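Of the protein chains in this complex, one is absent; all others appear in place.
On to chain A.
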């Protein structure tokens, strides 16, 4: 529902010296087109050093590169490194394809860890509570951005936003082939991804490192609301 539209917009049209809204979409005739020159011509492989470097700039942000066949070993190693205990993760085919079940249905269970796979059958409260009780959250990123050390997540069935926000540690898996120079390229990719439906997912989240704040004496501290650590696992052959 749209309320009070006409009088509101009429007033704006009047302020712009016209009687009604132009029927034609405005033409964007940009006179200035700055371009980021350092990264924009590089391939995913060539972007890796910049991505790694920027992760070093961000506080509590680590990154490893691994072949897909070794991904499970690497995810397990990361979970152990960050203290294990409890894991919440997306219900995601891409994780299944990597063989996540070895961990979620046997190894982690055998080790006594609590595992919560995002479950639409459970409803919001239950999903929130289990995710909130988890030490580590694991998601799968659509893209990564080298310049800013960013991963891009889409919300969808099975892809709960809370997984990247509530646990202490945020782990993102991302394919190296989806590593982009910067947000410029991500903006056009996102547009392409939803060209058919013309409808973006309810949430597109750009995440660069852990939650942080400098509101107390400009002193940068991490983990003020969300994750205290961010860890990216880049699949080098995908």
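Rule of thumb we're sticking to: a contact is a pair of C-beta atoms (placed from the backbone, for glycine too) under 8 Å apart; a residue touches a chain by one contact, two chains touch by 3 or more; residues count from 1.
The rule is simple: contacts and distances are computed from a predicted model.
A chain of the complex is left out here; the name its UniProt entry carries, from "Nucleoside ABC transporter membrane protein", "Peptide/nickel transport system permease protein", "L-lactate dehydrogenase complex protein LldF" or "NADP-reducing hydrogenase subunit HndC", is "L-lactate dehydrogenase complex protein LldF".
Contact with the omitted chain, checked across A:104, A:134, A:150 or A:178, is made by A:150. Touching residues on chain A toward the chain that is not drawn are 1-5, 7-9, 11-16, 18, 21-22, 25-26, 28, 30-38, 54, 58, 118-120, 122-124, 127-129, 132, 145, 147-150, 155-157, 160-162, 164-166, 182-184, 186-188, 190-191, 198-219, 221, 223-227.
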